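Have a look at this one before I ask anything.
For this view, one protein chain was removed and the others were kept in their places.
As written, the chain order gives the labels A, B and C, with residue 1 at the start of each chain.
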Amino acid sequence: MSHNSFGQLLRFTTWGESHGPAIGAVVDGCPPGLALSEADVQPWLDKRRPGQSKYTTQRQEPDQVRILSGVYEGRTTGTPIALMIENVDQRSKDYSEVARAYRPGHADYAYDAKYGLRDPRGGGRSSARETASRVAAGAVARLVIPEVRLRAYLVEMGGIAIDRANFDDAEIDRNPFFCPDPAAAARWADRLDAARKAGSSLGAIVECVAEGVPAGWGSPLYQKLDAQLASACMGINAVKAVEIGDGFGAARLSGEENADPMRPGSDGPQFLANHAGGIAGGISTGQPVVVRMALKPTSSILTPVETIARDGSATDIRTVGRHDPCVGIRAAPVMEAMVALVLADARLMHRGQTGR
Amino acid sequence: MSHNSFGQLLRFTTWGESHGPAIGAVVDGCPPGLALSEADVQPWLDKRRPGQSKYTTQRQEPDQVRILSGVYEGRTTGTPIALMIENVDQRSKDYSEVARAYRPGHADYAYDAKYGLRDPRGGGRSSARETASRVAAGAVARLVIPEVRLRAYLVEMGGIAIDRANFDDAEIDRNPFFCPDPAAAARWADRLDAARKAGSSLGAIVECVAEGVPAGWGSPLYQKLDAQLASACMGINAVKAVEIGDGFGAARLSGEENADPMRPGSDGPQFLANHAGGIAGGISTGQPVVVRMALKPTSSILTPVETIARDGSATDIRTVGRHDPCVGIRAAPVMEAMVALVLADARLMHRGQTGR
Amino acid sequence: MSHNSFGQLLRFTTWGESHGPAIGAVVDGCPPGLALSEADVQPWLDKRRPGQSKYTTQRQEPDQVRILSGVYEGRTTGTPIALMIENVDQRSKDYSEVARAYRPGHADYAYDAKYGLRDPRGGGRSSARETASRVAAGAVARLVIPEVRLRAYLVEMGGIAIDRANFDDAEIDRNPFFCPDPAAAARWADRLDAARKAGSSLGAIVECVAEGVPAGWGSPLYQKLDAQLASACMGINAVKAVEIGDGFGAARLSGEENADPMRPGSDGPQFLANHAGGIAGGISTGQPVVVRMALKPTSSILTPVETIARDGSATDIRTVGRHDPCVGIRAAPVMEAMVALVLADARLMHRGQTGR
Partner (left out) sequence: MSHNSFGQLLRFTTWGESHGPAIGAVVDGCPPGLALSEADVQPWLDKRRPGQSKYTTQRQEPDQVRILSGVYEGRTTGTPIALMIENVDQRSKDYSEVARAYRPGHADYAYDAKYGLRDPRGGGRSSARETASRVAAGAVARLVIPEVRLRAYLVEMGGIAIDRANFDDAEIDRNPFFCPDPAAAARWADRLDAARKAGSSLGAIVECVAEGVPAGWGSPLYQKLDAQLASACMGINAVKAVEIGDGFGAARLSGEENADPMRPGSDGPQFLANHAGGIAGGISTGQPVVVRMALKPTSSILTPVETIARDGSATDIRTVGRHDPCVGIRAAPVMEAMVALVLADARLMHRGQTGR
């Protein structure tokens, strides 16, 4: 409905620009009585925080969250939870060039075409800085679904995929790429270094797995859990593709190959495969929910590109300033947050309709 | 919000099961004064209608639409338009097996887990028959965006992709597969025949291009046009992946390769490429909007698969009955309808906020 | 959100015009497993049905409801429930005058101003006939709140109020006015007869009491249960005022007089008064919920009134045709339905957020 909100029973609204005084989120519909303090939110923001390695933007933002409402004596009250993060390190002088001409592939031209004006400082509202608000909101959503374990990680960067045989869960937090394959992480480091030095940028594919989702969450058709997850992930900056389970790969399988056979299990059915990514008919099956999304390489690059100026004349643009050479890296905690928000909302919706 | 509605200003709600007396859609928020009769809707339904070749289900449904409200003297009145299609050819006897046990990969188990009961006749609400309601609603949406030309077609079936060099727009309506490449169509015919005879099924990839969308439709972030299209397409039965423009391919490009350079044009900018699929920052750029979606092979197959019965015991199931060996074929008109509904809604939303 | 829907988790959408082939409602979000057949809906429609006394329009409509979806083997499936009522007795010839000129006080002029056209047959979408769809939807809502007992009745007609000392619950169904005071009913009969013969019409005030609503339903502020009830009732044709509990009367009390003192009770608090109408801070308190609404006299009268024609010229209009001399009478079952829909939705929303 409104442009900057997401969710139904658990609904959040974000606001703020890259170079305004602050950004924030209002989380509405949260169940009452959940233990919540800033210490529950901060660790997730810290995972997404820029400036932690040479592979992300050098903008220095402490990303300290404040909870301004909705909590009393350490418990959620059921009323809206306002989360605010101040912007500390804005250097608006960097952006005069962006005000003059459009970065191809960026939102610049489209915003001007839609609104007739735009805030060019750091991309304004279209900046990936907005995703900090989502991570903060996602931290609240996690409290609603304590039974669910979420992990997002990169499975491909700059065309180099991980080797699934090397998959090591513990490795994800050991390298600056949220990469579960140490060998791939090393190759990515080289590749990204080269791109950064060349004034270029790289794309990436991020995967998120949610374990512990019981069968029955989600809805048929327009609110298929797949559709909600697709909407949630495609709404993240730079994302241009989303798939559930085998996704595009499923289109190449036969009906027998793609079936996820069932056997009696101790606690509901046991599935012998998970091509469906944990969702059938739009409803969770009890298997792990698996989502994958692709991020394009950022269009803010040092290499000059042909473009037009606001006055319509031909020009070239190269984007000086501080940018992530691969926005896919910091998208991993953002994806986790969005998946958490979808699942928490689905849980409340399911409980509302069915009482379970 | 509700589970069976889609859209914001132009909003439709569908109802009906495969083997109930009828299915239908209510389209709300349509602009007044548009010329509309059943003759405007029927041709689109006819494109989706089953039983037109040996490659689709043999269920015979005339799919005659009736407009029950919202039109006076051939013009939309601005009040809700009720569209109804009677179900004619139901053979409920085919479905006792489905009532007894779960088809792996189908919605059967998930519905039971969610609702505690389900309508097993033809898949009930989860049947692809529901998509006829979308096609009818989409016909109304087309009236709202007369400047947009939509075209959906298959680009891959059973792992066989078209050769883009052979792309012939006129070919799409000449074969039973909505295939723009006559050579691929011939190979698909053989492949699908073989699958059908083997009691198997195939997946497919469908692409939709919308030409004539002006710059400025859509919104940032949670209502990115990409996100709305992803939600719309992922909500179609059997769809498990959606991408915009280069989609997953964009993740393998460098920033320079992925940029869509701009030059001054006679009517707004001229773009030298369209990796972004006509959408930047969630807002249309004036280039063709390009969406692609993957459909899994249907899980209703004759080949027996291991499963469990409702009582939890181990069993096998083979799905006798009438089914599409490749649901991707008839998904092409459905995808066109959904893209039309998204774009028409985006147009009204844009006009509401900006007056343009 | 959309114009012809109401509710959040339990949401219904209506369609249809007075003189189209049918009218109907789609109820979405209904909990699964509830026993539902047409026999559960028909009695409520019969209460609202026209032509049952000389005090309502003589249009003869059987108002037979059909359930077209959402029910399997006598149980709701959790998917949308489509309810349809055919229009049988349309006499379009009566309405040429209405097409030519605007009835003052009616929706005629406003529709033309908004949409640029309108369906003049029987008032089209603005006809009170639409309320049959609400009554049908309300019958479904009742199943969701079996613990609640609803009762709507007239407390005033044509300026004659009931005497609360005479209040007799059993009397409500014994007279054609849903009047709980037999003495008032007799006076109303005379008054309405006189108005009818004079080609005039009367207004009325209807009250609805919901007993058995537990404490905790509803929400603060914008979704105060009071606000939801106000919206629900004010959305009924001809309603121009709504109040909760003492309503306008509360503005004349002092803080001490208006307090509803509490004493310990066997099952939650015992209240010594109910000025608040069962709602405090937007949330139910466990006391009976009390709502009152006022309906203006219908503007379709035989007495000529000064007006303008569609072409802007001055003219007079008198509305020949079949009309209720007091639309407030048949509004009682409609009000019950709307209150049921609000409470059922509030129950599901409460359960969704809190698990209770």
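General remarks:
The definition used in the following text is that a contact is a pair of C-beta atoms (placed from the backbone, for glycine too) under 8 Å apart; a residue touches a chain by one contact, two chains touch by 3 or more.
Note that the structure is predicted; figures quoted are calculated from it, not measured.
Considering the full assembly, C:204 is the residue among C:82, C:179 or C:204 that touches the omitted chain. One of C:57, C:90 or C:285 touches the chain omitted from the figure, and that residue is C:285.
Within the whole complex, the absent chain has one touching residue among A:125, A:275 or A:350, and that is A:125.
Residues 1, 9, 29-32, 78-79, 220, 348-349, 351-355 of chain B touch the missing chain (whole complex, contact as defined above). On the side of chain C, the interface with the absent chain consists of residues 1, 3-6, 8, 14, 102, 104-111, 113-116, 125-126, 130, 156, 158-159, 195, 200-205, 215-224, 226-235, 237, 239-248, 250-264, 268-269, 271-272, 275-277, 279-286, 294-301, 303, 305-308, 312-314, 328, 350, 354, using the contact rule stated above. Within chain A, the residues in touch with the undisplayed chain are 1-5, 7-8, 11, 13-17, 20-24, 26, 28-29, 32-33, 66, 68-70, 72, 75, 77-82, 114-119, 121, 124-125.
Here is the rule we use: only the chains that are shown with their structure count from here on.
Compared with chain C, the chain whose C-alpha mean position is the greatest distance off is A. Computed from the mean C-alpha positions, the centre of chain A lies at a distance of 45 Å from the centre of chain C.
If you average the Cα atoms of chain B and of chain C, the two centres end up 38 Å apart.
For chain B, residues that reach two or more other chains under the stated contact definition are 1, 3-5, 8, 14, 114-116, 125.
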